[in-house]
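Removed: one protein chain of the complex. Kept in place: all other protein chains.
Read from first to last, the chains carry the letters A and B; within each, the first residue is number 1.
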Amino acid sequence: MPELGRGPRIVGFLCDFAVDASALTAPDGTMRQLPNVTLIKVPCSGFVRPSWLEFALRNGAEGTFVCGCPLGDCFNRLGNNLIGDRVVQLRRRFERQKIHPDRIATIYFGLHDQEGFLGAVKAFSDHVAQLPGPVVPPPRPAPTRPAAGARPPAGTAAQPAPAPEPSSESGQTAQGES
Amino acid sequence: MYSRALTRLLDWTLRLDVAINRVYPEDFNPLYYTGGLSNLFLTVLVLSGIFLFLYYIPSFNDAYISVQFITNQVPYGQIVRGVHRYAADGFMIAVLLHFFRNWFTDRFQFSRDEPWISGMMLLLFTGFLGVTGYVLVWDERSQLLVAMTGRTLGAVPWIGGYLQSQWLGSAGVSNLLLPRMLYLHVGLAVLLYILLWWHYVRIRHPKVWPPAVWTLFSLGLIFLLTGLVPAASQPPARPDAVPSSLAVDWLFLLPYVALKVLSPLVLLALAVVITVYGLYIPYQLPETPAALGIRDSGIAQVIDANCTGCELCYYDCPYNAIVMVPSPHPGVTKAAQARKLYAIVLESRCVECGICVGACPFEALELPRLLESDVQQKVVQACRS
Partner (left out) sequence: MTDRETRYGTWVAILAVVSFVAVVAIAVGEFTGQRLVGGAAVGVVLLAYSFILLFLRKGGFTGV
């Protein structure tokens, strides 16, 4: 839920070898100049599972991004290209699920490019702020067929290990269309 | 003190990147493709070298004449000779850029040491290739190089005389010299490819070609230089006297310039020290990430119950640290029960980057000290703040 005057809630994954954001970040992980953005440090941009980006959107974030090293200069050689490809695929999946694909993004900035990083995150935050509608579409209503056992609403999800479901203030059920 | 100096060098290197990325789009930045540039020049060298090899005669009387024949009589011979000459310089420059960049950006740590070691040997043998190449022309410079090398080898205590006679092929300079030099030149080129196999063994999808912009630029520069400053021989070698001045190619012949001020033994000792130090670079810093004070997530672990043998982690691991083996037993989840293959992480190659974790759609890989649940907890916390 956007809080007025603060901008949309954004969660960013930042890899250890990309831009050095230590001067831009408060101890709790929020960015000083953009308090609606929280950064989570990961060992490589390629470490990020696409399911975590979806998890963030279903748990209160309005936008998430991954920041890796400049394309061609990943410290681990392939990570930024791989997360780029995975996010492209995830955006297409989101379109089918009626989640706006612009809510996720990949950006690439090197160690000393704090200005570029700040500018890109600000632009992303502003863009997400004016995206329409709920972050994830509301779950489908349960079918009204009378049955002996109650059916779980909104279909079953075929995940081998179900993600933990924290109580969320926004009141969305975590298992939507997956 | 060393790690502070390294940090400073990393700093300058990456600030240089910011400047270059203002001029060139990121995927055209040449410093990201130094390995590919080296391979480009090596390919040009091998192709032009085969052409030259077809006409070269390794004997005292005929070597110089055969090179002149290539230059003046063979169609396009002068161009191929010039291409070979300038591609060699380009190769050395690209290799040195590759060396310094990978050194200054810490890309040799922990499990990335083998490309470094093989790379040091590649650098060393590249130097030898350049010297033998200059000797093959058998002009005044060649004669001087042979004499200086012989003297330097002869200065080694105890085995100096033996080394010198091995270099020359007999007690003094004789007709056995040039075939030996040709053998060293071509043989070392083959050895380079063997070392390159070792160089690539721990690397998936090695970037062996630079972007088109730089391929065109490098080839264009080589041809332009060939036309503007044609490669030419010095006056032919004289059997009676040894010339005293050397026309220097700084990229390959720097040690010979150093012989003007250093004694041969000192030069050799310096060369050994530098080489040994270079080989020691990956092992100079503490052994473990924890000791270095950087993130220590642990070697990637395969979750047996979930692995379906889909091979996505195998294809994505940048260091070839994951191998697929026939599944020893079925997994637990429905999809894992039907698996034919099973992923195994080679601990000696894993750098704990976690790219395999991001690749796996079945939650069958984790970094022990940075689990999916840890990440999700951080996300939830971030969404609450």
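The working rule: contacts are C-beta pairs under 8 Å (C-beta built on N, C-alpha and C of every residue); 3 or more make two chains touch, one makes a residue touch a chain.
If you're wondering where the values come from, they're calculated on a predicted model, not measured in any experiment.
Peer 1: Would you mind listing the shown chains in contact with the chain that isn't displayed?
Peer 2: Answer for the hidden chain's contacts among shown chains: B.
Peer 1: Would you mind spotting which of B:Ile93, B:Met121, B:Val213 or B:Leu292 touches the chain that isn't drawn?
Peer 2: B:Val213
Peer 1: Among B:Gly161, B:Pro179, B:Pro230 or B:Pro286, which one is in touch with the chain left out?
Peer 2: B:Pro230
Peer 1: Return the single residue from B:Pro25, B:Gly187 or B:Pro286 that touches the missing chain.
Peer 2: Considering all chains, including the one not shown, the answer is B:Pro25.
Peer 1: Touching the absent chain in the whole complex: find that residue among B:Gly35, B:Gly82, B:Pro318 or B:Pro361.
Peer 2: B:Gly82
Peer 1: If the missing chain were put back, which residues of chain B would it touch?
Peer 2: Given the touch definition above, chain B has residues 24-25, 28, 75-76, 78-79, 82, 212-217, 219-228, 230 touching the missing chain.
Everything that follows uses one rule, which is that only the chains that are shown with their structure count from here on.
Peer 1: Give, as an integer number of Å, the spacing between the C-alpha centres of chain B and chain A.
Peer 2: 40
Peer 1: Touching chain B in the complex: which residues of chain A?
Peer 2: Residues 9, 11, 16, 28-30, 38, 40-44, 46-52, 55-56, 59-61, 70-73, 75-79, 82-83, 86, 108, 110-113, 160-161, 163-164, 166, 168-169.
Peer 1: Which residues of chain B touch chain A in the complex?
Peer 2: 10-11, 14-15, 17-18, 21, 26-27, 29, 32-33, 105-107, 203-205, 294-295, 297, 306, 316, 318-319, 333-336, 351-355, 357-363, 367, 370, 372-373, 375-376, 378-380, 382-385
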